[in-house]
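Have a look at this one.
All protein chains of the complex are present and in place, except for one that has been dropped.
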Amino acid sequence: MARYIIKRLAYAVLTLFVLISLTFFMMRMLPGDPFLGDKTVSATTLANMQAKYGLDKPVFVQYLIYMGNCLRGDLGMSIVYNRDVMGIVSESFVVSADLGIRALLFAFIIGVLLGAVAAVKRGGFADSFSMFIAMIGVSVPSFILGALLQYFLALQLRKVFHINLLPIQGWGSLNQTILPAFALGLGSLATVSRLMRTSMLDVLSSDYIKTAKSKGLSQGQIIRRHALRNAIMPVITIMGPTVASVLTGTFVIESIFNIPGLGKYFVISIKDLDYTMISGTVVFYGGLLILCTLVVDLLYGFIDPRVKLEG
Amino acid sequence: MKNRLFAGLLAVTMLLVLTVSALADTNPNAGQGWYPGTSEKGAITVEITTMSKMNPILQTYSNEFSIDRHIFDNLVKLSPDDNSVVPAAAESWETSEDGLTWTFHLRPGMKWVNSKGEVVADVTAHDFVFGWSELLNPANAAEYYAFATVFKNAQAYYDYASGVEGAPEVKLEDVGFHAVDDLTLVCELETYLPYFLQYVKFEVMAPVYEPFYKEVGADKFGTSPDTLLYNGAFYMTDWVLENSITVQKNTSWWNADAVELQKINFVKYTDTNAMINAFQGGELDVTDITGEQRAMLQAEGYQTINYPGGYSYFFWVNVTDTSDMRSLSLRKAISAAIDRQQIIDTVFKNDNKVSTAMTYGISGVAHESFAEAVVERNGGAGLYAASADPELAKSFLPAALEELGYTDASQIKVTLMTSEGTQNELLSQVVQEQVRKALGVELGIEVLTITESRARRNALQFDMFMGGWGPDYNDPMTDLELFTTTNGNNHTGYSNPEYDALIESTKTELDAAKREQLFVDAEFILQRDLPIIPVYWRYEDYAASEKLVEGFARKPFQALNLIYTKLAK
Partner (left out) sequence: MEKIDSSRFAWVGESAHDREAIGRPSLTFWQDAMRRLVKNRVAFICLIIILVLTLFSVIAPLVSPFDYREQHYSHTNAPMGTVCNESGVSGEGHKHIFGTDTLGRDIWTRIWMGGRVSLTIAVVSALVDLILGSVYGGISGYFGGTVDIIMMRLLEIINGIPYLIIVILLMMIMKPGMFTIIVAYSLVGWIPMARLVRGQVVALKEQEFIAAAEAMGASPWRIIARHLLPNTLSVVIVRVTLAIPGAIFSEAYLSYLGLGIPLPMCSWGSLAQAGIENFRIYPSQLIIPAICISLTMLAFNMFGDGLRDAFDPKLRR
C-alpha cells in the first residue's frame, strides 16, 4: 500500500513536470507579447521591460531558470501586477477553494442523498424532486443561473420585500457565500444525483442485494451496509472532473458575484499574455487536478475491496 | 521684446487649460429617496475597472490614475471644477523668461503617512527628485517614463543608463531637476513646452519618499497598502487584488478641513448586471452604466449623468500596399458608407457624439474646445458626416476598383479586425451591414484577443482596426502627433511629409491662436487622406446614488475625482 502511494506520487510529480514544460512552450507560441499596451513603447523601454522580467534571454535558458525557480517554490513575478505570482495565486486560491469546497460539499452531500433516495423510492416524490433539481442543474448554464439568483433572490427580495438577507455581491461574510455556492454547485449536484440514482438502481437489482434481502436484513441495513457503499463508486470516479469543472466554473460565478478568487486570473492572464501568471495558474490548477485524481484512485481502493492497488 | 512675447504666451497657456465643463458635478437626484446608496456613514463605494498596480511609477491605466488622484499629491493638480491647473504639493511656482527653467515652492508642513494614517515624515523637494529619478531608472522599466523626459538631459540619461549603444555618458545629477532646499525644486526643460504643467500633474510624476522605498525594496514597493506612503487627501488601508481598494481620509493632508468624505471603497466589477444590481440594492454609490441600463433608470424617473471621457474612436486603416485599404477612394467610399449616428444609436444607445474631428476633449484658444475651431473653419459642419451617403459612397467605387486593379467590387478583400468585447463586436457587425448595404462590399470580421489584436495592429497586419485614443495632456499635440511618420503609435503606415512639417512647425509657433490654426490644418489633411476613419467621441454614462450631493467630478483627464464630495446629511 505505502509503496503504491509513493509510486503514484512519483508519477504525479512527473505529470506536473510535463505539464509545466508543455505550458511553458505552448504559451510562447501564442501571438503577441506581454508588453503590448494600448500605446506602444520605445525599443529601449521594451528592452528594459524584457530585462526586468527575464525575457531577454533565449527561451530555453528562461525555461531552465523557471524550472529551477519552481523547484524552490518561486513562480516568478507577474508582469501585469508587478507582484510575486505565488502570493497572488495563494491569496486568491484560498477564496476559490473556500467557494469551491462549499459548492462541492453541497453538490456531493445533497446529490448523493437525493440520488439514493430517488432510487430507493423509485417513482415517488423524492424521485420526481431529484429529477427536477437535476434537470435545472443540467439545463441552465451557470451564468444564467447566477444572474437570475442574484436578481431575484438578492435584489428583488430587498427591493420588493425589504428582506436584506442575501447580499448582491462581495465575499467575506457567511451570507455572501450562499448564492455563489449554490449557483456553482447546482450543475455538479445534478450530475452527482443522476449518476447516484443510476448506479444505486444497478446495485439494488444485483444478486448480492437479493441475497442480503433473503438473509432477512432490513431495508435500512441493506442500503447502509451494502448498497450505498457500492453505488457510490461511479460517483467517486467523477469527483476529479467535478472538482475541475467547479474550478473552471468559478470564473463566471466569481465575476457575477464579484468574488476575489483565482478563476479570473486564469482567463485574464491568458488574455494579457502575462507569462508568469499563466504558468503560475496552470501549475497550481494542474497540480490540484493531479492531486485530486490521485486521491480519487486511492479512495476507490479503500471503498471497493475488489480493486487491487498493485504497485 | 522677445521676453514679453514669452510672458504673453505663458498667460495664454494658462488660459488654454481652461474650462471644458463648468463646475464639479451635482447630483440631479439628490433627496428623492429612490436610491439612497450605501449605508455606512461618511463612506462611499465606487465602481472602477482597473487596479493592477499601485506603484505610481509603473502605472499606465487611467483608472489607476483615478485612485492616485486621491492618495498622492503631485506638484500641481487639475481642479475638479474646470480642469485648470491648481496648486497641490507646490504652493506657487515661477518660470524664467525663456520658459525653460521652472522653480516650484513646496507647501511647508506636508506629511507622508502610512497605511494606518500615522505620520512618517515630511514631504520635501527631494521626494520629487527621487520619484522622477526612479521613473527614469531603466531597472524599473516604467512604460510612461517619457513624461520625465521633458527635463533637460533626461532622455540622454535614460538611453545611457539603458545601455543603448553609442549613447554618451550622462549622470543623473545632470538631469534637469534639483532640490535647492527641502521646499524648493528647480526644473530645467529640454525644449520650450507650453503645456509643461500638464506633464507635472501627470500621475506617474508622483513623489516617492526615498528612505521608505529603499526599506521595502523596489520589487515590493506599491504591492500592498503597507508598502506605500501617502501624501494625498486619503491613504490606502486595504487592497484585495483585482477586487477592491479602500482609502481613508488623511487628516494630515494640507487641505483636510475641506474634505467631508471619511472613506472611499473602490470596487472592481466585471459583470454589468452585477453593477446595476449592486447599485439598485444599495451596495454601490457610483457605477458606469450601459445604454440599456440608462434607459431603464430613466424610465423609472431616475436621472443618469454623463461626461465626455476625452476618447476619440476611429478605425485605424492600413494604408500600405499589403491592404486593399491603400486605395484612397475605397477609404472615402467606406467613410461615406458608414452611418455614424446609427452606430451610436444601435450599439451604444447613449449620448456619444459623431466625430466632427479626430481630436477631442482638448481645450481651444478662442473656443471652449479645439474641435469647435475645426468646425468653424469647415463652415459650421463637422469633418465627418453623421449619416451615410450611399450615393456618394458608390461614386468612389469605380475609382477604387481602378486604383486596386479590380474589375468587380466582390474582389475587394477588407477585414475589420476587432478586439473582443460586446460593443466592439456589435459595432463591427453594424459597420459590416452598413457597408454591405451602401456599397455591396462584404467586409470580413475578425475578433481577436486584446494582445493578439495589438500585435497585429503594431505589425500592420490588418485592413481596418477599431481603436480609440485618449489624450494624455490638454493640447491638440497629444492626438495629432500620432500621424507623423516616425510616431511609434502611428498604426496606419501613413507618411506624409507635408503633415510631418506641419506638426513640426507647431513646436516653434509661439502665437497660441496661430498654433491652433496649424493643428486645424492638420485635421483637414487627415480628413483628406483618411489614414483613420473617425467614428465617434465617447461619452461615459454613470449613475450616482443620492448619497452623493455635489462636489464630485468626472471629466476628461479626471475620470474620477471624489475628494471634495459632499454627502447627503
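Order of writing sets the labels: A and B. Residues in every chain begin at 1.
Operating definition for what follows: a contact is a pair of C-beta atoms (placed from the backbone, for glycine too) under 8 Å apart; a residue touches a chain by one contact, two chains touch by 3 or more.
This one's a predicted model, so the numbers in the text were calculated from it and none came from an experiment.
Chemist: From the listed residues B:49, B:272 or B:303, report the one that touches the chain absent from this view.
Modeler: Answering carefully, the residue with contact to the hidden chain is B:272.
Chemist: Which of A:27, A:51 or A:110 touches the chain that is not shown?
Modeler: A:27
Chemist: Determine which one of B:40, B:98 or B:292 touches the chain that has been left out.
Modeler: Looking across B:40, B:98 or B:292, the contact with the absent chain belongs to B:292.
Chemist: For review purposes, identify every residue of chain B that touches the missing chain, sorted by number.
Modeler: Residues of chain B in touch with the missing chain: 272-273, 276, 290, 292-293, 295-296, 342, 345-347, 419-422, 425-426, 428-430, 432-433, 445-447, 449.
Chemist: With the missing chain put back, which residues of chain A would touch it? List them for me.
Modeler: Residues of chain A in touch with the missing chain: 11-12, 14-16, 18-19, 22-23, 26-27, 29-31, 134-135, 138-144, 147, 151, 190-191, 194-195, 198-199, 202, 205-206, 233-234, 237-238, 240-241, 244, 248, 252, 266-267, 270, 278, 281-282, 285-286, 289-290, 293, 300, 304, 306-307, 310.
Keep this in mind: only the chains that are shown with their structure count from here on.
Chemist: Please compute the C-alpha centroid of chain A, do the same for chain B, then give the distance between them in whole Å.
Modeler: For chain A versus chain B, the centre distance works out to 40 Å.
Chemist: Quick one: in the complex, what on chain A touches chain B?
Modeler: Residues 30-42, 44-45, 47-49, 51-52, 77, 80-84, 88, 91-92, 147, 150-151, 154-155, 158-159, 167-171, 255-260, 264-265, 268, 270-273 of chain A touch chain B in their complex.
Chemist: Over in the complex, which chain B residues touch chain A? Could you list them?
Modeler: 52-53, 55, 58, 60, 138-143, 145-146, 158-159, 162, 164, 219, 222-223, 240-244, 267-271, 273-274, 277-278, 280-283, 449-452, 454-456, 458, 488-489
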